[in-house]
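The complex appears here without one of its protein chains, the remainder shown in place.
Labels A and B are assigned to the chains in the order they are written; within every chain, residues are numbered from 1.
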Amino acid sequence: MGLEEKLPAGFVLTTLENVAGYMRKASIWPATFGLACCAIEMMAVGTPDYDIARFGMERFSATPRQADLMIVAGRVSQKMAPVVRQVYDQMANPKWVISMGVCASSGGMFNNYAIVQGVDHIVPVDIYLPGCPPRPEMLLNAIIELHKQIQGSKLGVNRVAAARAAEEAALGALPTSLMAPTHDHTAHLVAPAGKNLLA
Amino acid sequence: MADEQKSPGFFAELFAPIAGFGVTFSTMFRKVVTEEYPEEKRPTARRFHGRHQLNRHPDGLEKCVGCELCAWACPADAILVEGATNDDTPIEDGGAGRFSPGERYGRVYQINYLRCIFCGLCIEACPTRALTMTNFYELADNNRADLIFTKEQLLAPLQSGMVQPPHPMVEGLEERDYYLGAVTAATDAQRAHVEEQSMRHTQEPTEEVH
Partner (left out) sequence: MTTTPTQATDLVTLTIDGIEVSVPKGSLIIRAAEEAGIEIPRFCDHPSLDPVGACRQCLVEVWMPGPPGPDGTPSEARQMQGPPGRMKPQASCTMTVAPGMVVKTQVTSEAIDKAQQGVMELLLINHPLDCPVCDKGGECPLQNQAMSAGRETSRFEDSKRTYPKPVNISSQVLLDRERCVLCARCTRFSDQVAGDPFIALVERGALQQVGIYEEQPFESYFSGNTVQICPVGALTGAAYRFRSRPFDLVSTPSVCEHCASGCAQRTDHRRGTILRRMAQNDPEVNGEWNCDKGRWAFAYSSVGDRFEFPMVRENGELRVASWPEALRVAAAGLGHANASGVLVGGRVSAEDAYAYAKFARQVLGTNDIDFRARPHSAEEADFLAASVVGTGPQGGAVTYTDLGSASTVLLLGFEPEDESPIVFLRLRKAFRKNKTRVYAVSPVASRGLAKMGGQLIASAPGTEAEVIAAIKAGRGSKRVEEAAAALAEGGVILVGERLATVPGALSAAAALAEHTGARLAWVPRRAGERGALEAGAFPTLLPGGRLVTDASARAEVALAWDLAGLPDTPGRDCAGIVAALRSGELDGVVIGGVDPFDLGIGDADAVLGGAFVVSLEQRPSAATAYADVILPVATVAEKSGTFVDWEGRPRSFEAALTTTYVSDYRALDMLADEMGHFLGCRTQREVADEMTSLGAGTGPRPTAPNVPPAEPRQVADGHLVLATWRHLLDQGSMQDGEPFLAGTAPRATARVSATTAQTLGLADGDEVRVDLVTGACVVALVTISEMADHVIWLPTNSAGSDLRVALATEGGDHVFVTKDGDA
């Protein structure tokens, strides 16, 4: 798209990444997108007390075309799902998604047919934020986490390489059903691998 | 000259184009009235429902008995517990070790913070006060798996007087004595046991060298 696409991996590209990340993270415009109770806390973040303007986010954009960040604040019903996706599609790149509250993140306590069990079924989520609803500080914390992510995001060939690596990792990952439910309590009591205790 | 307009001073003329920023600059040095969240954290209410914690007895044994009542109470089905039997067989004889007083302990303990609604019903359900809530709330993460907290993450850190389980109960005491407050700190025997186990652990790899 831009200059970064043409640059080879190396010092110039990483510097550009740093600069772009610094600029981008400080100028995010969220889309106005309250779905349920979490929206009340999201609005509170916009009030002078919490003052989201401190992060360059004073403007909650009423149109997705001028927004970079979708804060999915509330449970996503099956009926709302296509709308969420459409709003996301209308946003211009680069764009990010915060899944605010447990309902948006996983369906929360609404484990039923009416609610999408996690908005990541419809849109890619960058930050998951627990809470029911999360207090404003928690949302601010999520935004700061997002800033860190944006600051570290890759461009150009690095971006392609990062995407490849992520896919490799995902393909190699154990299914959750096979993951150990806990770390082994007695692991420290067992001799390191390959050592024969009888020898 | 009567019609002579009072000319602005030199500095005034110099700064005239950016005079509008005066408010901005002067505000920069004023006391801030907004929440300064990341730098300065306003304390929550004392009973704020934050992240959970699995408590310990004063000698370091876990209070959780793996009874699953928290999981039962949870309206969002966010808690997974699996119990197991405490084992007083020495570990060198193949025993699994003792993690809590009494017969049973929670072998697996997970809370899915993307389901948990911080309602605190689990705390009410807990028969041993093993599960309580802290005021910690900075939980945002970038993937779902890491927001399932396992027992190691939820267990309270060891405080002074505590030693890391597995280790036996305080000698001569029963499970009920733990709840009657008879235990105040780990005893020498418990410390010796834990040290012996960790020595065994650290020595073994070096034995191979000899």
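Quick note on the criterion: a residue touches a chain if its C-beta (ideal position, glycine included) is under 8 Å from a C-beta of that chain, and two chains touch if they have at least 3 such contacts.
Computed from a prediction, not measured in an experiment: that's the story for all the values here.
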**OP:** Sort by label and list the shown chains the missing chain touches.
**Re:** B
Original post:
Which listed residue, B:A84, B:A156 or B:A185, touches the chain dropped from view?
Top reply: B:A84
**OP:** Quickly run down the residues of chain B that touch the omitted chain.
**Re:** 65-69, 71-72, 82-85, 102-104, 127-128
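Please note the rule applied: only the chains that are shown with their structure count from here on.
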Subject >> In the complex, chain A residues that touch chain B >> reply: 48-51, 54, 102, 105-109, 111, 118, 120, 126-132, 134-138, 140-142, 144-145, 149, 176, 181-183, 185-186, 188-189, 191-192, 195, 197, 199
Original post:
Touching chain A in the complex: which residues of chain B?
Top reply: 33-35, 37-38, 41-42, 44, 75-77, 80, 82, 91, 96-97, 99, 107-110, 112-119, 137-145, 147, 150-152, 166, 197-198, 200-201, 204-205, 208
